[in-house]
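What follows is one structure encoded as structure tokens, with my remarks underneath.
Here the complex is missing one protein chain, while the rest keep their positions.
Order as written gives the chain letters A, B and C; numbering starts at 1 within each chain.
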Amino acid sequence: MNSTDAKTEVDAGRLSGMVTDWSADKQAFDMHWGKLMMWVFLLGDTFIFSLFLVGYMSVRMSAAEPWPPTSEIFAMELFGIHFPLLLIAIMTFILITSSGTMALAVNYGYRKDRKKTFLLILATALLGTSFVGLQAFEWTKLIVDEGIRPWGNPFGAEQFGAVFFMVTGFHGMHVTGGVIYLFIVANKVRRGGYDRDGYESVEIAGLYWHFVDLVWVFIFAFFYLW
Amino acid sequence: MILVIVLVLLVLGTLLFHFLSPWWFTPIASNWGSIDITIQITFWVTGFVFIAVNLFMAYAIYRHRFREGHKAHYEPENKKLEVWLTGLTALGVAAMLAPGLFVWADFVDTPEDASQVEIVGQQWHWTYRFPGEDGALGQTHPRFISEDNPFGIDPNDDAGQDDILIFNNELHLPEGKPVKALLRSKDVLHNFGVPQFRAKMDMLPGMVSYFWFEPTRQGRFDVVCMELCGMAHHAMRGQVVVETQEDFDQWLSSHPTFAATQSDSRADPERGASLYGVCASCHGQEGEGNRNMNAPKLSGLPPWYLERQLQFYKDGVRGSHEQDTYGQQMAGMMNTLSNRQAILDVSAYIAELPDSSAEATLEGDPQRGKRLFNNCSSCHGDNAEGNYATNAPPLAGQHDWYLKRQLENYKQGIRGSHKGDYYGTQMILMARTLHNEQAIDDVLTYINSL
Amino acid sequence: MNEATEQQHPIGIFLKVWLLLFVLSIFSYMVDYFQLQGYWRWSLILIFMVLKAALIMSVFMHFMWERFALQFILLTPLFAIAIFVVMMAWESDYIHWTRLAFLSFDSGG
Partner (left out) sequence: MKYTAIADQPVEMHEPSSFIGKYVWSQDHKVIAIQYSLTAVFVGLVALVLSGLMRLQLGFPDTFDFINPNSYLQFVTMHGMIMVVYLLTALLLGGFGNYLIPLMIGARDMAFPYLNMLSYWTYLLAVIVLLASFFVPGGPTGGGWTLYPPQTILRGTPGYDWGIIFMLVSLAIFIVAFTMGGLNYVTTILQARAPGMTLMRMPLTIWGIFIATIMGLLAFPALLVSAIMMLMDKIVGTSFFMPALVSLGETLDYSGGSPLLFQHLFWFFGHPEVYIVALPAFGMVSDVLATHARKNIFGYRMMVWAIVIIGALSFVVWAHHMYVSGMNPTFGFFFATTTLIIAVPTAIKVYNWVLTLWRGNIHLTVPMLFAIGFIFTFIHGGLSGLFLGNVVIDVPLSDTYFVVAHFHLVMGVSPIMVLFAAIYHWYPLITGRMFHNGLAKLHFWVTFLGTYSVFLPMHYLGFLGLPRRYFAMGETSFVPDSVASVNASITVAALIVALAQLVFLANLFWSLRHGPKAGHNPWGATSLEWQTPDVPPHHGNWGPEVPKVYRWAYSYSVPEVKADFIPQNLPPEEVIANEPADEQRERES
């Protein structure tokens, strides 16, 4: 009898290099459940955004009409100087900044430094808000000034508008959701809720926020710079 | 115990069914015998597996059925056996895959000497285009599509001018010559399928797909649409006629080039008017139709429809069925229209007649009629105004007694069953959805109300 | 990671990475500003993108400090995406070709 016991033990051991984790009982990862769930969720979300971008790639590569000159369309006059992609650059920087503040927030969270954590999360949320604001501005600019519509535009392939509004829109929704999420977390930090049940929740919120930033990195490269 | 017997019987039954059932591939009519061979190979491999595994299972169930006090054998695994089985299976797979890939390699590259034909799909018809002398097809785009240019050929593209247009669903091909079929769709997905050819492929809007084959047997084959394309998917039929090179050349030369269709000698209503005198005796001066003469209303019918029907009467496509007594009368009259030009002229004249609306003679349930008409509206239009694109004549305003007779003729195959009636065949399938006289009356009552 | 290890990440590294991200973003912006084209543009954009992504993921999201088991299970599925991307690029190229070959886009109408 015990032979089989021993057996299955060994079997588990031979599974792979990740012996200890995969062959553990109870739980595979010594980790907060919420955090693991967030990771898995982000994996799925990665698929969503990747597939959006693949769709974008396909329509763009197979389009017979020329693709609109992105950097020109998003260019801006500032004090008479002509900046391509200025707005986008600013948005990018804002998002990165917010990512930084969030990273610090998580770190201070684990140091049980309630005040700093709260303020940093708040800063992150506010930066996020401004990002959404700028995006709204960008949309209006594109729709009103440039006359770009989801179903067409003066510059060329009509998928341009479609993809732009869909991808940035979907990302924008993620940011908005994230901002709300952050405000809730921040509030709980302020009330010291996490001193009781641990600061992992802050890290989890952080994971989500960094992911939103991560996605933007790809959108920036593929949509605006390509 | 019963289970064991049943399993064995099922295996045997399946085999018997396989060998005895009359339903099997249609006799092949193309060069793709290699596909059939691949299928045979697959049959032997899978057949063996099917029999072996199932009979073994049956035997196991019999041999090791529950017996009191008896205990099962404890064997967590058996490496050797599993490796063997995996290996054998891999072999079996390879045995099926390898030949398949070779045939596919053959399938994807078209021989140099293949002649081109473009097959155009639309809801729910087929049309075809052959390259002219220059051997090249002109470029196309949906934005060019119009009544005068149904193929959407680019008028500025010289290569297109001499393209030969087949504006009906019958395609002729020479025997023993490889053809590369270029597939294009005006609207949605379709699939040009001829079971006897084995090869088939979807056609999509916005791009061009292809496949090649070589007809190896003379005859007339049915084309079925093999990709869901909406309500009348099942009624999207066509014909392929494989014949000798001579017959083919002759058939091809009887069709107009694109240039010809553009510079069509326009019809002359005046001459039409004089010709119409004869028709007026039955159809009325205004073409309003006459029930006592069983003559339908002509005014309000578009020229393209009149031209087609008159041509059908002339060619005996319509009015040749012995039960179609009234049609025969009409066919008899056709000698008064000596040639194509006459047909064009008279059609042009009729098209100018003031449209009158016929009075209703039937009454049914318009609500039910409306529901039933739902199907018809896809082709004939929501207001039964007719639609050139779907080859559907206007129905509104026509005498309901006439429509009723035609529907019944369609249902019984009196009309539309002639192989030359490219569009009627579709109507047969559709008319059958009106299961009884009541249904017909209801639809017509609704049409009257339009 | 549980708290004990968590606190061992010094603030410093986050600040460094943060700075690095800014620099990289500036670079990738410059690529566009100086209107680099062709392979240069492409390779640079991608390099900067990958670097930024890697930094955010590994440091900010603590990915580099996670157990290999987790890293493994989170990264392997991306192969599916990779294959899909390749196939779709190839496919789109093919579609584009048939369009140019058979459909007419230039001349008016």
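Here is the rule we go by: a contact is a pair of C-beta atoms (placed from the backbone, for glycine too) under 8 Å apart; a residue touches a chain by one contact, two chains touch by 3 or more.
Worth saying up front: this structure is predicted, and the values here are computed from it rather than measured.
Partners of the chain left out, restricted to shown chains and counted across the full complex, are A, B, C.
In the complete assembly, the contact with the undisplayed chain comes from B:L189, out of B:L189, B:A259 or B:L450. When the whole complex is considered, the residue among B:A159, B:V224 or B:M333 that touches the unshown chain is B:V224.
Taking the complete complex into account, residues 3, 6-7, 10, 14, 17, 21-26, 34-35, 38-39, 42, 46, 49-50, 53-54, 56-57, 60-61, 64-67, 70-78, 81-82, 85-86, 89-90, 93, 96-97, 100-101, 103-105, 107-108, 122-123, 141-143, 145, 152, 183, 185-189, 191, 193, 195-196, 198-207, 209, 220-222, 224-235, 237, 372, 374-375, 378-379, 387-390, 413, 417, 425, 428-430, 432-433, 435, 439 of subunit B touch the chain not shown. Taking the complete complex into account, residues 1-2, 4-5, 8-9, 11-12, 15, 22-33, 36-37, 40-41, 43-45, 47-48, 51-52, 55, 58-59, 62-65, 150-152, 157-159, 161-162, 166, 170 of subunit A touch the chain not shown.
Across the interface with the omitted chain, subunit C contributes residues 2, 77, 80, 83-84, 87-88, 90-92, 94-95.
Definition applied: only the chains that are shown with their structure count from here on.
Separating the CA-averaged centres of subunit A and subunit C is a span of 13 Å. Averaging C-alpha coordinates per chain places the centre of subunit A 51 Å away from that of subunit B. One finds 49 Å separating the Cα centroids of subunit B and subunit C. The set of subunit B residues touching two or more other chains is empty. Shared interface positions of subunit C, defined as residues touching 2 or more other chains, are 95, 99, 103, 105. Here subunit A touches subunit C in the complex through residues 17-18, 21-22, 28-31, 36, 39, 43, 46-47, 50-51, 54, 57-65, 71, 83-85, 89, 92-93, 96, 99-100, 102-104, 107, 110-111, 198-199, 203, 206-207, 210-211, 213-214, 217-218, 220-221, 224-226, going by the rule given at the top. Residues 137, 139-141, 143-144, 154-157, 182, 184, 206-209 of subunit B touch subunit C in their complex. On the side of subunit C, the complex with subunit B involves touching residues 95, 98-99, 101-105, 107-109.
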